[in-house]
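The block underneath contains the structure these notes are about, expressed in structure tokens.
With one protein chain held back, the other chains of the complex are shown just where they sit.
The block that comes next holds chain A.
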Amino acid sequence: MKNKYRGYYVLPLSFALFWALSTPLTSQNGSPPLSGIVSDAKGPLGGVNIIVKNSARGTQSDLDGHYEIAAQRSDTVVFSYLGYKTQEIAVGRGSILNITMQPDATALDAVVINAGYYKVSDKEKTGSISRITAKEIENQPVQNPLAAMQGRMPGIHITQNSGVPGSGFEVRIRGKNSIAAGNNPLYVVDGVPYTINTLGATTVASSIIALSDINPLNSLDPNNIESIEVLKDADATAIYGSRGANGVVLITTKSGKNGDTKLTVRALSGLASITRKLDLLNTEQYLAMRREAFANDGYTEYPVTAYDLNGTWQTNRYTDWQEELIGGTAYTNNVQATLTGGNAQTSFLLSGGYYKETTVFPGDFKYGKGTVHAKMDHSSPNEKLKVSFSANYAADKNELPGADLSLQAKNLPPNAPALYDSEGNLNWENGTWENPLAILNGEYTNSTNSLIANTVLSYKLFERLQLQTSLGYTDNRLEEDRTSPNTIYNPDWGLDSGFSSIYLNSAHRSSWIVEPQINWEQPLGQGLLKILAGATFQQQTADILTKFGSGFPSNNLIHNLGAASYILAFADRHTDYRYEAIYGRVNYNWKEKYILNLTGRHDGSSRFGPDNRFANFAAVGVAWLYSDEPFVKNNLPFLSFGKLRGSYGSSGNDQIGDYGYLDTYSTTGVPYNGNIGISPTQLYNPNYGWEINEKFEIGLETAFFKNRLQLNANYYDNRSSNQLTGIPLPGTTGFGNIQANLNATVQNYGWEFSLVSNNLNSEVFKWTTSFNISLPKNKLLEFPNLEQSTYRNSYVIGEPITIRKVYHVLGVNPETGIFEFEDYNNDGVISAPDDKQMVVDMAPKYYGGLENVLSYKNLRLDIFFQFNKQKASNNFFYGNTPGTMANQTTEVLDRWQQPGDEATMQMFTSGDNPEAVLAFSHYGESDGSISDAPFVRLKNVALTYTLPESVLKGMDCRVYMQGQNVFTITKFNGGDPERVSGFLPPLRQVAMGVELSL
């Protein structure tokens, strides 16, 4: 070890020493001692803050609840503790004062928020943190926790990639910060950073799993989650330093409880189907389109390849291909058993679950997942030593078709032949079509095993000093393969199993993390000072081996790579990522009215070249609880809580590949004359460094009428600079891009509002309404020499970085019947990039959710609407030219037929009118292929009935009905407004379940 580190400590060290030597400490005071025991209903309560009002004296109760403090008879002593009502007691006579603390269920400070390295009450937090808890999660019949977050948290926009089980999500916290590096937040599960980048290989998975995103969070059963906190502003994220730029998602799993051993069993079964079908042409309309197309192109006789028209296929057939290929019903089943219990020292939770989901595709495909969750908390009788252990293990298996059939469902002519012939074999109709079910002879399978484990050891060395170490381990394994047996091809081609092939990928990623931490608490003046310091050491290694085999003696041996006559290893990659940091927090809470929170981190990452590895991030947060000021209390009695808070600081982003700074050659696995080829891995740049995100936020939190109405408003302004990107380069450089820091600034700013109203709160009938809305804005502020840079056709200064630059369609020329476009450069030709000048922003304008929870006696109804205003690509986006042999939506019926027609769609062409084909290909890249796609979705509805205790003695029983994506109101004409082009849209689910505890 080199002694390089000392320098980091100069600041905190000198600050600490100065403070230690200059501050008078309480026990040196001359006042007579006051002592006693603080307890609650269960027994002695340690850690209660005890302050002599209007003095600098303060202490905390020890683990036996005992305290001692110097106080005069005239003094008033204040006892406060998170989640309990604060009590002020005049000392009076006597030197012993025992006190019982009362839990405070309604107060905001009863809500304890996980801020990652520390916990804070909702009342005293200075940062911007959103959360959802088990209460919201368990109402939703979803299998990935990210799905449960959709629409419920302001500032957090989540889109599901596909309705295929096991696929991923796009999560954006306060917009897109980075032009090209990752925009994913940091995920931390029970204190352990958890990489959610997919281990899937494009060559294996991309045809069925959108973006090959096999989301590792699938390994968490949402029912095991206690809360999900999302850290948004600088105050909350700076302590995560280089990984906090895009926000931090903290997932906390459930813990055991002190009490009798309790077994809870949940079972849920449901049905799922696609949310919306496209309005496609029927056979009559389709054939009319095709005939018109050939007539337009001057054909008098249909060519041999026009099978749909020339008599090769029956012209009176009609198949609803959407119904046939993606219109099935998927079944979901979920069973979970949880055992909890414990005593004052030890509590535990053990839970096991099984989830199964079939697909909407024809054929026997399914996803199955088993999860185990264990958590144990222990403290020594004197409460000095505390141990907490948690482990989540999941194994899942996903068996899917080799390709998503959504595209075929849209494109197949409605009079395409029958799927099966009279003998029940796949019908190839003499080789005139590709039977869409043939692809089902190939299968995609993945299985993952994942483990997240964490142990936290803490020891209270002295009264004010606590030592803690968190040890975490994660392990992810993925095995996936996709088979292409010869039976996916037309048997007339005479291909045997020598043509069968398989793609395989096995990937493994594991990481360990050690985070020692020390905490110090000290009453200071009329307040409390908390200092936290810690360090992080993390290592993550990943191995990926992607293989291909072909030529099998029999298809039964296709999973035996040893039987392949040709085997190729595409990729065998090993990466090692190391990360180290020290972090700290200084929090001072003066009179419980003025709070200052300083956080910072010194970070180093191996993803950067040796000279650019370290950087510093810091933030300051302040809060003023103005509702505690006398003038507010006296003049605004209806205001029960008011806090103004603000923060400013920085965090960073290191989401780029490993080793980008090295000049390397990689092996290709392909031999030439027995010599395996090696090729330059990339253009290399040893000089790039961190991306910096500076965040500013101001927030107002208020509650009225005894907290019955709560209203929060945030304004934020984040600026990302030193953009770490693969800068696109022209092909003449040999590669598409190079990793470098781009001197550009992206701003994300906007408002977030949330409102909670307890409309009715009687014993029998309760009604709560929650509403949240986010109004995000994104802007490219600076981009030196944009016009000369490689980005000039992607971005415009002053516009969002989520724009697309496209052709602007002027409509169909009534004379020629062909689309016309704005000729921006007036050169008489429509061509890119000069004529792609229309700017369309694809990011949401606003989004949010509205929830109503109604309960009447034992019946509870949750209704949650999600809304979103944004644009989306419609079916013409890089679509098939209308008139060619592919089905279209009924929108094409309003087409041009003869000179003088005013129509929205140009003339049909069979593909032989080059001008029309060209114009349509421009249309596919124009604003005509982008539509408004605002929607309001009944995202979740849950009806829960708790059986009266009198019915089941000693047993709790709840029955419920839940629906997800129940219906969607939208004017979007391209199917589900959230779908990713070419993939299955999110599914509608309806489920019924029962929960029993004894």
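The definition used in the following text is that a residue touches a chain if its C-beta (ideal position, glycine included) is under 8 Å from a C-beta of that chain, and two chains touch if they have at least 3 such contacts; residues count from 1.
To be clear about the criterion, contacts and distances are computed from a predicted model.
Trainee: Write down which listed name, "Sulfite reductase", "Protocatechuate 3,4-dioxygenase alpha subunit", "RagB/SusD family nutrient uptake outer membrane protein" or "ABC transporter permease", is the UniProt protein name of the chain that is not shown.
Mentor: Result for the unshown chain: "RagB/SusD family nutrient uptake outer membrane protein".
Trainee: Can you tell me which of A:302, A:354, A:590 or A:659 touches the chain that was removed from the display?
Mentor: The missing chain is touched by A:659.
Trainee: Can you work out which residue in A:60, A:435, A:490 or A:599 touches the chain that's missing from view?
Mentor: Selected residue, touching the omitted chain: A:490.
Trainee: Kindly state which of the options A:833, A:899 or A:948 is in contact with the chain not pictured.
Mentor: A:833
Trainee: Considering the complete complex, identify which of A:121, A:427 or A:681 is in touch with the unshown chain.
Mentor: If we include the chain that is not displayed, A:681 is the one touching it.
Trainee: Touching the left-out chain: which of A:414, A:534 or A:621?
Mentor: Counting the whole complex, the residue in contact with the absent chain is A:534.
Trainee: Given the full complex, what residues of chain A touch the hidden partner chain?
Mentor: Contacting residues on chain A, toward the hidden partner: 1-6, 8-9, 12-13, 16-17, 20-21, 25, 27, 304-305, 430-432, 461-465, 467, 490, 492-495, 498, 516, 518, 520, 522, 531, 533-535, 537, 551, 565-566, 572-582, 604-606, 613-614, 658-659, 662-668, 670-673, 675-681, 683, 728-736, 738, 788, 790, 792-793, 829, 831-833, 880-881, 884-885, 911-912, 914, 917-918, 921, 925.
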